[in-house]
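Shown here: the complex without one of its protein chains, the others still in place.
To keep things simple, chains are lettered A and B as they appear, and every chain counts its residues starting from 1.
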Amino acid sequence: MMEIGLNHYLVLSTILFAIGLVGVMRRKNLLLLFFATEILLNSVNIAFAAISHFYGDLTGQMFAFFVIAIAASEVAVGLGLLIVWHKRHGNIDLDNLATMKG
Amino acid sequence: MEKYLYIALFAPLVSSLFSALFTATPKKTFTGIVASLLIFSAFASSTVLLMYILNGGEPVHVEMMTWMATGDLYIPFGFVVDQISVTMMMVVTLVSTVVHIYSIGYMDHDKGFNRFFSYLSAFVFSMMILVMSDNYAGLFIGWEGVGLCSWLLIGFWFHKESATWAANEAFIMNRIADLGMLVGIFLIYWNTGTLQYEGSFEAFAHLDTETLSWIGIFLFIGAMGKSAQFPLHTWLADAMEGPTPVSALIHAATMVTAGVYLVVRSNELYSLIPHVGLFIASLGAFVALFAASMALVNRDMKRVIAYSTLSQLGYMFAAAGLGAYWVALFHLMAHAFFKALLFLGAGNVMHAMDSELDPFKMGGLKKVMKWTYIMMTLASVALAGIFPLAGFFSKDTILEAAFAEHHFIIYSVLLFTAGLTAFYSFRLTALIFEGEERYKLFGIHPHEAYKFMLVGMSPLLILAIIAGAFRTTFFEMVEELLSAVEYHIHSEVTLWIMTIGTQAFVVLAIIFAYKKYNNSRISVPDGTSKMENSFAYKLLINQYYIPYAYDKYLVAPYRELSDIFWTHIDMKIVDASVDGIAGIVYGTGEKTRTMQSGNLSTMLTWMVAGTLGMLSLAVVFGLAVRYSGEILAILSGLGV
Partner (left out) sequence: MFEAIAFYLFAFLTISMFFITVTTSQALYALSALAAGMIFISAFFFILGADFLGAIQIIVYTGAVMALYAFGMMFFDTTRELKEKQGNKYIIVGMSAIAAVLVVAIFSAPMLSTNMTAFYPSAQDIGNTQQVGMVLFTKYLIPFELAAVMLLVAMIAGIVLAGKKMDISLTMTSETDIVTMNNETNTKVLS
């Protein structure tokens, strides 16, 4: 219990991932959906960093680094799209987004 | 010599294909002429081959190409012209030529003129394959081919339902018999390893009697269907729905004789199993009597002639069954001539009488149709077996053979039938040509047939008269192949008594027929006379109620069974399962369509669900890998 091993970090990462999944499935407001996505990405970062540390390999950290970069650009583009949608429809409720029905 | 073989074999095919080009166009006379010329060339080649064989030539063997060479089975497309097949070839091509020429005139006003010649020539081609083939498989091909062509020809006027029904009946009965023949062929191959005549005949000598008996019986079942022996005889009378030239060619001279040909060709087999031969002979004699009895009262001209064919086929089988193969073949040849002549003459009468078939409505036609009268009367004389026409030589030899082999029952049956034959043949001629002109009551204006048709029929007439003279030549020719036995009656006196007695009996029958039907008191029977209501008459005119029995006890239940199979098995099980599969596909599609709600949240939920599935799989597989040793142990314990 005292000795923090790799498994602890991985379990933590899993818990955070599950929380992120709950958020993704539950949230109807698009912006809050994005928040949940961020949680998912972060949990994965923790896992990468932990593995990198416990195996003495820098690859994990590099991966996490690139995940951060990608998350950033994703947020930018996502928010831009969200703004366009809001201008057109006046709200960002997910349930109104059903033009791909059927 | 091979080129004559090929000409004889393929000229009918060329004729058929040529005429087939014009089936959709209106009548073109040249199709008939070209077809007749090609068949005539086949006849000429057959004659050349006949001369060659007569002069002591070796049988001509060709193997055109291999049909099947799989494993131990080797079946070539091979053809042989030996004494038996050259006789058949000559008969077939001669009668075919005459019929082709005749049909140019007979089918004059028919819309399907070109189609008729195509079918007719195709039939001749199949028959040539049948008689010229040198193995049982080729024979079977020809067998099926003539069956098919006869179906096409009997149902030629396919708009008439009775014609199509008769065609189906003929084909189906043939097919039933073909099953027996196929079993026979299979048995031959199974026991001898080859289907060639030569090879199998050699091997027959080494087989045990029981196998040989089965082979003989099954082959004879096939012959029974094709040659309309009892109980597969009902199709022959109904086959008169086809045009008269068809009846002349197929149901007098060629197809129905295929069964006799089969037995004669397999004579080496049948001579090893004399008990089967006796059965064949008895059946033949029975059929002869049976058919003759039905012809006594019939009121359809062509049917009477058809029953007469059936009766004569019985004679041929009787001869073949008794081991007198060459006599059977000779009678086949002679019979072909005068029977074809009879049918063609009947065709003339039908044409003149506007397709009226009841002889009671005719009468006194000899004034208008002189030549037809002469031909038909002479043909009937030949049929009755009066010396010196052809029938005497062939028929009487059969009687002698029966007597000499001490089969007295068969002899007496055949003798009695000869009397009946004479009676009904002359009943027919008397009713049609003699007496008062009853047709005037019905407003029919008869006229003689075209000149060229009569000229075309004349070779048959000549041969019907003189064919008897060829008996010794024929005997010497086939002596090599068929166990040609001269039938000696031990004492000369018995022979003379027999011959004179037979002739006297036949002449008496003719006189009786004439007396009964050649008087002015004949009128059209209208169902009220005492004769018509007697039990015997009713029995005979309804063909012993056999067709009725077949219909009621075989056809109707089978139709019920087919119906049940259709509604309960086909529609409910087969169709239902196929539709069920389609239904399942549709159903799953409908249900899963709701997944596409367009709602992002739902889709994300589905995504998580899918991920869950994958994870579970990963866990399961991981466990399987980890504990693979134990799992294998458990499975092998279960015996997998």
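Note that contacts are C-beta pairs under 8 Å (C-beta built on N, C-alpha and C of every residue); 3 or more make two chains touch, one makes a residue touch a chain.
If you're wondering where the values come from, they're calculated on a predicted model, not measured in any experiment.
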Exercise. Since one chain has been left out of the picture, which residues of chain A touch it in the full complex?
Worked result: 1-4, 7-12, 14-23, 25-29, 31-32, 34-36, 38-39, 42, 45-46, 49-50, 52-53, 55-59, 61-62, 64-66, 68-77, 79-84, 86, 92, 95
Seminar exercise, completed: Interface residues of chain B toward the undisplayed chain are 601-602, 605, 608-609, 611-612, 615-616, 618-619, 622, 626
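Rule of thumb we're sticking to: only the chains that are shown with their structure count from here on.
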Seminar exercise, completed: CA centroids of chain A and chain B: separation to the nearest Å works out as 88
For this session: Show which residues of chain B lie in contact with chain A when the two form their complex.
Result: 593, 596-601, 604-605, 608
Exercise. In the complex formed with chain B, which residues of chain A make contact?
Worked result: 21, 24-28, 33, 94-95, 97-102
